[in-house]
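A single structure is presented below for examination.
Of the protein chains in this complex, all but one are displayed in their positions.
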Amino acid sequence: MGRYEIRLGGLGGQGIILAGVVIGRAAAVYAGMNAVMGQSYGPEARGGASRSEVIISDEEIDYPRTLEPDLLAVMSQAAYEKYIGDLKPGGILVIDPDLVKVDDRAKKASKIYAVPATRIAESLGRRIVANMVLVGALTAITKLVPKEAMENSVKASVPPGTEALNLRAFNTGYEYGLRLLKEGEVEVKA
Amino acid sequence: MSEERRDVLTGTYFVIGDVAAAEGAIAAGCRFFAGYPITPSSELAEHMAVRLPEVGGVYIQMEDELGSMAALVGASYAGAKPMTATSGPGFSLMQENIGLAAMLEAPVVVVNVMRGGPSTGQPTKPGQQDVMQAKWGSHGDYEIIALAPSTVQECFDFTIEAFNYAEQYRTPVIVLMDEILGHTREKLVIPEPDQIRVVNRKRPKVPPEEYKPFEPEEDLVPPMAILGEGYRFYATGLTHNEQGFPRTDDPYEQEKLVRRLCDKIRRNKEKIVRVEEYMLEDADVAVIAFGSVARAAKAAVKLARKKGIRAGLLRLKTIWPFPEHIIERLAESVKSFVVAELNYGQIVREVERRVDYRRITFLPKFGEALHTPHEILEGIVRSVRGGKP
Partner (left out) sequence: MTTVVVEKLDVFKTHPLGKYLRRGMIPHIWCTGCGYGILMGEFLRAIDELGLDPDKIVIVSGIGCISRIPGYLNLDGLHVTHGRAIAVATGVKLANPDLHVVVFGGDGDLFAIGGNHFIHAARRNIEMTVICGNNFNYGMTGGQVAPTTPLQGRTTTSPYGNLENPFNLVYLAAAAGATYVARWTAIHVKWLRESIKKALMKKGFSFIEYISPCPEYYGRRNRMRDPLDWMRWFKEKSVIMNGIDPAKAELSMDRIVVGEFVDYERPGYVELLKQLERRVQESLKKRGIRTHARL
């Protein structure tokens, strides 16, 4: 597998950064691949915006930043507005449909998946694990990193004592992702 | 493995460069950290604050960078392998006592996670603007060793190397990272302790009565006694003779000392300098870059090759002493050079000292973000066309 770029965008408090860490760690530590992760810092992270990006590859990763994400997952309208332009034509767009409305610009994506991560997390009792629901869904959708590696990474990355809850969220998201793959993706209604 | 080396956390991790450098320091035997928080190096200090008490080391947050660097000199003379971490504004304040460390030949390591300057500049954005300050930052003539990692793994590896150089040559060693490396997570493999090469300073071979603290051996480096061991030596930042006594009016002693401080590094340049040569064998154009920028440059070289342009990369792992002998050699085989750096012309000046400036395409960038591979590719194309776009 060559270079694959993922960008995650949302609001502070949604766990966007941790989601990136989980994906990167799964690839780098538990799946024997290479991964590079960057995130928003300083002024960029003020005002509530949050971004993380992960590059995954079987090969050496030279350029350490995303140029044209193969996959963009957004959990806020602001992040959609800010990053949709960067998405690689033919790339994958993942949205939380309760938080993001897409428009014509989304048509450049080859596939659009709607993962109501926040709603699913709430149904599990903790809105805070929406990020792990998203990570689970991305695992199913991209099939980049084996599920087991992702689970190990979740365990190693979340605060001690919250592993079970986060794994539940991850697995629920994963199942949801599998279903989406079968049922197909969202229509763009402009 | 011995109890003593439980400090090395052998394993595979996904961490930022700041943390990797901190773990490298611990693996190299660093047990003393004095610093003052500054973005984007604070995570390094924070990690040391957690880790050093675990391994029997000392972490202290000093009142400023002047004091941090001074504390390093004291700790070094008391036998520790000390380190600090900072960024531009703090690096400026450290210069005073980096000079002291050079003069007293105290092994110390300074990590500078470079951000955009001048002054407070862009705290959370990368820069490579401290290349010259690393070399010329303190007053007077001295030489320094500066290493520049490009990956998180190298943040670990080069920090170990920095301690080894510091101990071997009794000199301050600077690790020039940048914000991207400091804040980027990547795979870090920490090897088994017995796979890690650790160098310790030379110790006196003579009894205290015969010991002269600044009497060099053949490699120009004097064996180093430690405070409290009974050597009862005196070390002064004034010009001193081999016994360590001030010789502030003696031109002969001044020349002898300054020559030795510089020559102990200059003469060993070929042993110290490390570069990565990528696709240079048949190259027409060589890109010169270091740190994070070198990764963009490598991507650009690959793109150029796809276009049929014979490009290669000379990645500087050692910035000081400058690998001019390698550039000189390269100038025989390539037609032109591209120099890409996150500043308005520092490495390029060193290259110009060896290569006619008309053969060089210079690609400055002022921070905020890294060069993209395409920006460097454009430079390569321009370069092979003899400077024309």
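First chain written, first letter: the chains are A and B, and each begins at residue 1.
Following the convention adopted for this analysis, a contact is a pair of C-beta atoms (placed from the backbone, for glycine too) under 8 Å apart; a residue touches a chain by one contact, two chains touch by 3 or more.
Source: prediction; values computed, not measured.
Every shown chain that the unseen chain touches in the whole complex is listed here: B. Listed residues B:82, B:117 or B:373: the one in touch with the omitted chain is B:82. Between the chain not shown and the residues B:72, B:85 or B:134, the one that touches is B:72.
For chain B, the list of residues touching the undisplayed chain reads 6, 9, 11, 13, 15, 19, 23, 31-32, 34, 47, 50-51, 53-54, 56, 58, 60, 62-64, 66-68, 70-80, 82, 96-97, 99-100, 104, 226-238, 243, 245-246.
FYI, only the chains that are shown with their structure count from here on.
Chain A and chain B have Cα centroids lying 37 Å from one another.
Taken together, the chain A residues at the contact with chain B in this complex read 21, 24-25, 28-29, 34-39, 41-44, 61-65, 67. In the complex of the two chains, the chain B residues touching chain A come out as 12-14, 39-40, 123-125, 179-180, 183-187, 292, 295-296, 298-299, 302, 369-370, 372-373.
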